[in-house]
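For this view, one protein chain was removed and the others were kept in their places.
Naming follows writing order (A, B and C), and every chain is counted from residue 1.
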């Protein structure tokens, strides 16, 4: 598009793997005056939201909500259940698994991370082996990501649960679903997860600013013996206040308005429909990538993420340059790369309030960008996606 | 998309040839309390808008604005300049040329319409001939559409002007730019148009509800002798009030807020950039249509519209069924068909706040729809568009 | 408030007698993308709105809606039912009765206006006398305002109906309810009004831009013989299209979204509650005015308007200066004055989405302004209002 200035016509496409394109219904719900967070109207909204959240996490236990980002909910999971010096096992599946591990270490946890190649998910057998080797049951928790946002790899949370059980290990099981919740099927209760860590800004169709802990009975018991200094993240004050729809400190009212609307939207569509829509759009994306002759970072198709696809550029081509080209020329933001794959990959977010037409626009933007940035590829990826979606 | 109910994820695509997808900036500008339409703040906004409008119509003469739809501004053009029984010449280029002609007849004008086949624009030579034949100068006005929204045909307003001048005919020249203004180059003053009729809901990036008359000195002189009963549409009260930024009756305040923002956006992008963006997106659309093996209703490439493309379906296929399929399955609205081409064509609107990625989504939606509705076509139209846009 | 610049903290109070302070719910409902005005979703919204409007006008006959201001709906009432040269009777109750009369004259109606002093409503006996004197039934219509916005006088529409009937006069009865609809009880059908003229921007809680005609069977019959040139305002095309939820030309989509929400709000509150709320706030206002020792323009308490109160300043004091002082100092707009009372009165709008606390703020603003502008008055008007509202 020839431009004499920086004005960009048309809609911006936010195709990072979260935050996502916000539905107008959610934006409008938040465009509302704040009300008294200790008054009756707020209590009613709040209790409704806390209840609806349970069905999204698929749990009958409480889900609590912080004003804060997902990183805060990671911290909360740790400080509420563990003690300084506790041994905790992480598994490297990409940048965010490392960040959580780093956070734990900074919080004086004796954290260990099982190395990974960023191209494969966690092997449940390795989990079983590591726990079996822990004869003294020193490992207090196993922390994994359901969907690793930096690589586009989904871990099999149900199978990892079975692995833990297979060796009768009592470790707490803590799972990050920040970039999979309300997009990829997840079952807090059925999979006996102890703490599930969520965030508002991805499948929950909200801006960043709220984060969540879904808490099992076992985790709650553990929290009674956890002695790390904490106040803001303390579960007990939160759970106590939540009974009446209130919070131990001022909640983020407008985000809660938006959450209420977003949860209604998810229920209207139906969670199963939400999941199959994500699966369908993800498959179309992968078909396009393969047709372009490019490689998907995730090697195991069973571990492909349905919320994002991470694409490897050919050796010698700069993914950040491609992303900049696409942002400048086509007004679309794609996901950055980190660490081991810095500059080598770009990430296409295909989650949240997205449909086929939007996705075809997104993939077209990528294909135009590949040409513009002179990355070698086979034209026609979008046709592969279109044919799949036309079925 | 499998659906258990009527919920539709993602953004709706409004690809009728107007009203158009509203930019968020415009929606937000209108989401504002009304102020006193006789107060100083309103006067300031209003005077700014009336001035900026001139640059969009490319005129130094006044542009006036009605609370009302484009049909009202058609009526205004007639009742302010003509008298009952006046002879006026129209040219059939599609449904809207006929509607304006019908309106004139209903207003007791002695209107005549030169027949057309809906596939060609107005031949300036025919205009010259018709006027040359009018020895007594009985014809008081020539009324044409710059862009015929029902067919996607652009008339050459500058050449028609020359045709009128070539036979020294004094008829007023009245032009409808409802679906071309701020999308296709148009020059009220340079082309010596006497009344230009515009509307808010297309290239001006607004909802429907405002309409415009740009008025030449000659038209203003004619209005002094026009005797049809009129009050609401009366130019003189409007022009008199506008001097101070006010209106003879309550103006549509929130739409004026939006217009102010939309005019700023058009200035930020630059009108020439707006026109070339529309030309580029239109050409991509036409290349897709041709690659599908479908026919564009407009036969003369020089008359292709840059704001919409009207596509003929193969004999025996129902365009309304195709549109319904696309609306139901892909959440995209395409333009209906009228009259002679009812059910035979559909119209793709590609005007307003649109960019390449959105357009590729639109064309993909059409291609998926053609498959879904079982219309015979050659796959790959979107690749033709993409290749053009990638250049 | 000391100010170094033009920034004004806090909310602006729009207390002209319409347009009114818009509820956030209505603003948010309009902050929505436009949809195809020929599509199924629009038809559903539109049919709902056209039906709900009937209950607000209290009629079972059709109500039609124009993109346009109230002045347009005045014009529509005239051009659809009358012919050039028809004799029509108006009654001077203030500026807007004169404007409607002037419009009729401009439309070549043989209009006559019965003079008034701007301080009294229409005497039904005078109506009866005038019609009784019309032995040949030359008078084709009687046109009155339910609520005269320039003076704050309410005419007794039911009694005027009886007066017309008492002399068995066949004239059409046309009533403007622009500033009373959905604020003061009004009954189109019970009072056998033939055309009721309404607007969006007052009790209907919307911005300006929509106007209405409620049409009796008798008016519809008259329209079949009405020969004035008209197209935009033509009832028949509108009624025909409305059957399916559509319009003969592009409707003002976003205002219709807002209307849908506003009608729901009125139904939620209940029309009778809406009326009694207006009565209560109006009475509080009048008590304040009287306690200030100022005079209400309307002399007859039975004719006091519940949507606005027009206040006479003492001889020699400039009401426009007072309004400017209040706007500049307190960020509140009050209604201007016209014609006979220009500069002598100001108008307090107390209609629409208003409650006691807002009204007390409004009256406090007036009382502070009277002091600031050095108008002689007795302090404490707000206490009179407060005592009444505290009951």
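Couple of notes before you dig in:
Just so it is clear, a contact is a pair of C-beta atoms (placed from the backbone, for glycine too) under 8 Å apart; a residue touches a chain by one contact, two chains touch by 3 or more.
Just so we're clear, the structure is a prediction, and the values are computed from it rather than from any experiment.
When the missing chain is restored to the complex, the residue among C:16, C:160, C:228 or C:382 that touches it is C:382. Screening A:103, A:241, A:321 or A:387 for touch with the missing chain picks out A:103.
Remark: the omitted chain is touched by one listed residue; of A:10, A:62, A:94 or A:207 this is A:207.
Within chain C, the residues in touch with the undisplayed chain are 1-5, 7-11, 13, 21, 31, 265, 268-270, 272-274, 276-277, 280, 330-332, 353-362, 364-365, 367-368, 371-372, 379-380, 382-383, 386-387, 389-390. As for the chain not pictured, it touches chain A at residues 12, 14, 16, 19-22, 27-28, 30-40, 66-72, 75, 79, 84, 103, 106-108, 199, 201, 207-209, 228-232, 234, 248-255, 327, 333, 336. Mapped onto chain B, the footprint of the missing chain covers residues 24, 28, 31-33.
FYI, only the chains that are shown with their structure count from here on.
Shared residue numbers account for over half of those found at the interface formed by chain A and chain B, and the copies are therefore classed as meeting with the same residues.
Centroids built from CA atoms put chain C at 34 Å from chain B. Centre-to-centre, using mean CA coordinates, chain A is 54 Å away from chain C.
Averaged C-alpha coordinates give centres for chain A and chain B that are 45 Å from one another.
Shared contact sites, meaning residues of chain B that touch two or more other chains, fall at 21, 31.
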